[in-house]
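Taking it in order: structure first as structure tokens, then the write-up.
A protein chain is absent from this complex, but the other protein chains hold their places.
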Amino acid sequence: MNWRFCLRSAVAEVRLALSPFDPAAEIAGFNARHPHAGGIVTFLGQVRAGGGVEALELQHYAPMTLPGMEELARIAQERWPVEGLLIVHRSGVMVPGDAIVLVCAAARHRRDAFAAADFAMDHLKSESWFWKREKAAQGWRWIEPRPEDHEDLSRWG
Amino acid sequence: MNWRFCLRSAVAEVRLALSPFDPAAEIAGFNARHPHAGGIVTFLGQVRAGGGVEALELQHYAPMTLPGMEELARIAQERWPVEGLLIVHRSGVMVPGDAIVLVCAAARHRRDAFAAADFAMDHLKSESWFWKREKAAQGWRWIEPRPEDHEDLSRWG
Amino acid sequence: MARLVFMGRLEDVAGMGEMAVQAGPVEQVLAGLDPALAVELLGEKVRMALNGKLLTDMGGVVLVEGDELAFLPPVSGG
Partner (left out) sequence: MARLVFMGRLEDVAGMGEMAVQAGPVEQVLAGLDPALAVELLGEKVRMALNGKLLTDMGGVVLVEGDELAFLPPVSGG
């Protein structure tokens, strides 16, 4: 893995995954690294099986995507007292069942872990430098953010 | 495992664990069972290492605890369109690093998964039939819910 | 005989997790206990369940053979 694609601080680890990753193994590793946290919240987003989508592609723009994710992690850490934060986001072509994004947040109190994970997901969804398209029977189609995604973002002020 | 301690419906699985469970394995199994869900949120609560707590005990009352958890799962499923819900709660004596509670919620849309898991945790924390005590240097001490726990509950109307 | 069950810190107060008692009106059963324990059991925050069902009012409750009356202090899970 290229150094550009991995950042680790005392608290946060942010990765842009260019090939499939194993979310269960990531979660197990994260949990093992955070025995001091009372609560750990994880969010896993995956390509839905059975919805007619044959493939999903996420594009990233190397000069901006990972730096943007790192900045997001920094802001989340500033807003909530998390003891650990992991953000992994895929780029490339995925098939149903593949993991797209994983966020793990460990905190002393569960509300902080929930909020940090929720905040990170809302921002990854509609304010990070990714472009998404889906392949169904009709071919490829670019996906733009839904109005709900912007409403979700506005919850954070 | 005694039949009284396990309920499985099409959507929800609720367990009262009388011995240690492996949250990473539970999460991996849950994820594998829900390839159709776009988003999966998990919450893991564990006995904090390093906080001076030597042991934690959770008591349950057999005639009410599991039925209460099942009712909670039923209400969460009614309120949010979840495709899968897993609630595992330990009873007995635990040591730092042991898992206390695990909630996994799978849904088509991530906000539903977040809300169902968050709701379930708030209710397990202060409205389920468990009694908690901690052992520190001074000996055992019973823990009563904090005012924040009741405020958390009131968010759900 | 009927059974009283003491959960959480009430077990410490009672010095035991359960106690066999003579069947009869609850008031009478409580009157037969150590007064210090009875006071705790009647505490404002303590709820009661008869055979696994919460009682909304203990007035008039009579324990019959095999009944289990549980005293439930404030809960704390997770």
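When the chains are written out, they are named A, B and C in that same order, and each has its own residue count from 1.
Following the convention adopted for this analysis, contacts are C-beta pairs under 8 Å (C-beta built on N, C-alpha and C of every residue); 3 or more make two chains touch, one makes a residue touch a chain.
Predicted, not measured: the structure shown is a model, and the values here were computed from it.
Undergrad: Can you pull out the displayed chains that the omitted chain is in contact with?
TA: Those shown chains that the absent chain touches are A.
Undergrad: Which residue, A:18, A:32, A:64 or A:93, contacts the hidden chain when the whole complex is considered?
TA: Considering the complete complex, A:64 is the one touching the chain left out.
Undergrad: Among the options A:18, A:93 or A:143, which residue touches the chain absent from this view?
TA: A:143
Undergrad: Using the document's contact rule, name the residues of chain A that touch the chain not shown here.
TA: 45, 58-59, 61, 63-64, 67, 89, 100-101, 121, 124-133, 142-145, 149
Just so we're on the same page, only the chains that are shown with their structure count from here on.
Undergrad: Cα centroid separation between chain B and chain C, in whole Å?
TA: Roughly 27 Å, centre to centre.
Undergrad: Round to the nearest whole Å and give the separation of the Cα centres of chain A and chain B.
TA: 24
Undergrad: Mind pulling the chain A residues that touch 2 or more other chains?
TA: Residues 110 of chain A each touch two or more of the other chains.
Undergrad: Spell out, as numbers or ranges, the residues of chain C touching 2 or more other chains.
TA: Correct list: 78.
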